[in-house]
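Structure, as structure tokens:
And then subunit A:
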Amino acid sequence: AQDTSEVEYDPEACFAPAPNNDGTVQYDAKEGPFTLAISNSFIGNAWRTQMIQMAQAFSETEAVAPMIDELIIVSTGQDVEAQIAAMDNMIALGVDAIILNAATPTGFDAVVRRAADAGIVVVSFDNIVTAPEAVLVNEDQVEFGAAMARDLVERMGGEGNVVMVNGVPGTSVDSDRNTGAKSVFEEYPDITVLAELEGRWDSGTSQTVMADFLATQPQVDGVWVQGGGPGVIQAFRDAGYEDLPPMAGEAENGFRMAMGNGEFEGISIGQTPGMVAVSMQAALELLQGRELPRIISMPLPTVTSDEIEEGVHYFEGLPDDFFTPIKIPVCGVDLDPEAILAVEVQ
Partner candidate 1 sequence: MSAIETRETAAPFRRFILRNFRLGIAFVITFVLLGITASLNERFFTPPVITSTANQSMTLVFAGMAQTSVVITGGIDLSVGPIISMSNSLASATFLEGDDGLNIILVVVLVLAVGALAGLINGLIVVYGRLQPIIVTLATSSVYSGIALFLRPRPGGYVPRIYGDLLTRRVGQLLPSDFFGAEPSGIMAFLNNFFDYIPASLIFLIIVLVVVWIPFRRSRLGMWVYAVGSNEGAAYMSGVNVRLAKVAAYVMGGLFAAIGGLFLTAQTLSGDATTGAVFTLQSIAIVVLGGTSLFGGSGGVAGTIAGAVALRLIPTILFFARVNPLQQPLWEGAVILLAVTAGASRIFTVRSRLDTMR
Partner candidate 2 sequence: MAQQGAERVPILEARLVSKRFGNTIALNEATLICQPGSIHALVGENGAGKSTLIKIVAGVVTPDSGTIKIEGRESTIHSPADAARQGIVPVFQELSLFPDLTVAENIAISNPPRNRLGLVSRSELRRQTEKICAELGFEHLDPNALISEIPLAQRQLVEIAKALAHNPRLLILDEGTSALSVQDVDLVFQVIRRMRDQGRSVIFISHRMSEVKEIADTLTIFRDGQDVGSFPMGAVSNEEMVQLMIGRKLEQVFPPKPAVAEPRTPMLEVDNLSWEPALHNISLRVGKGEIVGLGGLDGQGQGELLFALFGVLRGVQGNVRVDGRDVRILSPAVATSDSIRMAFIPEDRKTEGLILPMSVGDNAVLAVIDRLLNQFGLVDRQKERDAVQKMVEQMQVKLSSERAPVRSLSGGNQQKVVMGKWLLTDAKIYLLHDPTRGIDVGTKQEIYQLMRQLADNGAAILFFSTELSELVGMCDRVLVLYEGRIFRELSGETINEEDIVSAALGLNAAVQH
């Protein structure tokens, strides 16, 4: 509920060390402008598209534009090898920094080492990698799950049936968020996890699984959904629920809109595509010689039904699957939807 524009870019605040941070990283300062390369894996859904748009939009903001000579973005799909090869190509090309959203967390140790050996800054975000040479920019996924759970339990008055809608099984983000949430629920003897559904972070799937589940006429007092919240809400609507139970979910515009319109109480935490911009910011700082924590934990973009506001936390008239947390002023990321969606595809 505050006018964000007066907050200043503050590296200290933006690049706060994560609880599990294991030291700091520093490179010798280089002369700009720099060539940044973004290696993205999968492309095709709203989040990735917006992430790419935000990267481009951010690179054009007058604050950073002068420092960036060229921004190269390549998406290689889910196959690890192709992405590794893409990074090798970036190394071969001699870019200054590689910003990485990985197809798998564990597969990149070797190539990241090759990049480091070549003196290239590697910043990994979202699906972060295990490589010790990489600087990691992410939200604390365990805390992510836990925070959602805490708010939910509170609103449920510490008792009742929770339904958990998980992400893609076999991924670390999924199991981290899940672990975080469970750790909270376990503290409350009167909270029962009625069901864990496989929502795969995709609105369609989560709608289907939720619909299937609701059709068994269960007593649901709270919903904890990793992603695909709009689908879950839709499922409730179709099942003819008058008022929705408290929910904890992601930050899709649709989810927050429903929250804003008072359809339900709850919390929304965003895995913001904006972290690509933060990662670019980090890369630029490192290239200029600033010392940063190796594992950077971004603030969790959080909003609850109590403080939510149109135009700040969500945007009427934007697509449901637009990811709302786009302003991270402390990190010098202050884009508005127009700028992002105006990005040219030429």
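For anyone wondering why these and not others, all candidates are chains of the complex that A comes from, given by their letters.
In this text, a residue touches a chain if its C-beta (ideal position, glycine included) is under 8 Å from a C-beta of that chain, and two chains touch if they have at least 3 such contacts; residues count from 1.
Given the structure is predicted, the values throughout are model-derived calculations rather than measurements.
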| item | value |
| --- | --- |
| Among 1 or 2, touch partner of subunit A in the complex | 1 |
| Subunit A to candidate 1 touching residues, read off their complex | 38, 40, 43-44, 49, 52-53, 56, 72-82, 84-86, 88-93, 103-110, 114, 130, 168-172, 174-175, 345-346 |
